[in-house]
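Okay, structure first, notes after.
The complex appears here without one of its protein chains, the remainder shown in place.
And now, chain A:
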Amino acid sequence: MTGQSGLTSRRGFMRAGLAAGVALPAIATMARAQGGPDPLITEVQDWARYLGDGVDASPYGMPIRFESDVIRRNVSWLTADTISSINFTPIHQLDGTITPAGCAFERHHSGAIELAKPDYRLMINGLVERELIFTYEDLERFPRSQGVYFCECAANSGMEWAGAQLNGSQFTHGMIHNMEYVGVPLKTLLAEAGVKLEGKWIFVEGADASSNGRSIPIEKAVDDVMVAFKANGEALRKEHGYPARLVVPGWEGNLWVKWLRRIEVTAGPVESREETSKYTDTLANGISRKWTWVMDAKSVVTAPSPQVGIKHGPGPMVITGLAWSGRGAITRVDVSTDGGKNWSAARLAQPGAPMAMTRFYLDHVWNGEEMLLQSRAVDDTGYVQPTKTALREIRGENSIYHNNAIQTWWIKKDGSAENVEVS
């Protein structure tokens, strides 16, 4: 074809430019700054002339390479190793409420194990009429339920108790994900085994070495707990408990036992390591709360935030964030731009749903001055998200878990943002 060589070399130049970073936008910006036409419009671009990928190029797709920074991140100094550790969901770059499974946070105690469906067994034993073994195929034959729920690590925001420490909502609030689950109600499985009258608790454990055993009162077990095998439409990811995990709406993430292998009906709590040594909350006087299962109402502004500065200068902008409550639905989120002196009700993208994430927006006109951004969630019990000062007055600074305090971002005149505390 005529002109092919010239076009090919131009294409090579464009590729090189893109690979080098922002050559093309810079050229375009320069042209526009001089009042000239935008070459991205006036010149035919490669993607408007040549062909894109075929439908066989990626049977299971990944995000486009320009989004390669939207990833889980690890904070290496938090834990002794990366096996019994945590990573963080990039909530600062997400919108809406559903967390893509591929970047939804992980927390393991003995690593993410590989457990195939044919090797999967689920045991129900203890104070039941019939001790039973289910295969994975058995689980799929029970009537199913579906629900969208947040899973928040009890330690989410735990590094912030003693002060402002990590610069970014991913790190301060990213031990959380929100997915649409499909599975079997736990009460259906318990009915199959027949719970005896003296069965007041269940003890659940995973197939991994850590087991992550936890005790749950039977009232919660037969209310809304689910044995889930699908999340966001597909099988659970390996790191999220494939092929089956417990979903415990509104309750701390540690109870959401992954790679679930056994449900024991018991007369009393087992008081396992994960509910004595860990997931107990020490108060200032040295006494510790135990069985702090529910995650209270909480919110955070995800953008602008330290990882997402304002780059467009003064004028119209979107302030957005997430709110959630383990005790019901979010009914309102207030936003302050002046550190809590004055508040205005944000717009909820959808009405709040019980024990699920809610997206809020405040459409704002920024005057270019400093802001102290805060958000404050209210749930349908009337509970209002407290300040960190108010929580510290009751608990002190050593409870590690259950920090649902109001977060402040200091937005500076240059549009950059920092994690701060205010009076």
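Assume a residue touches a chain if its C-beta (ideal position, glycine included) is under 8 Å from a C-beta of that chain, and two chains touch if they have at least 3 such contacts; residues count from 1.
Methods note: contacts and distances are computed from a predicted model.
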| item | value |
| --- | --- |
| Among "NADPH-dependent glutamate synthase", "C-type cytochrome", "Electron transfer flavoprotein small subunit" or "NADP oxidoreductase", the UniProt name of the subunit that does not appear here | "C-type cytochrome" |
| Full-complex contact with the absent chain, from A:Gly213, A:Gly309 or A:Gly415 | A:Gly213 |
| Residue of A:Val75, A:Ala329 or A:Leu348 in touch with the missing chain, whole complex considered | A:Val75 |
| Interface residues of chain A (partner: the chain not displayed) | 69, 73-80, 83-86, 107, 109-110, 123-126, 129-134, 138, 141-147, 153, 155, 158-159, 161-168, 171, 185, 187-188, 190-192, 194-197, 199, 203, 205, 209-211, 213, 218-220, 222-223, 261-262, 264, 266, 268-273, 276-277, 280, 282, 284-294, 296, 306, 334, 338-344, 372, 376, 378, 381-386, 390, 394, 397-398, 400-401, 410, 418-423 |
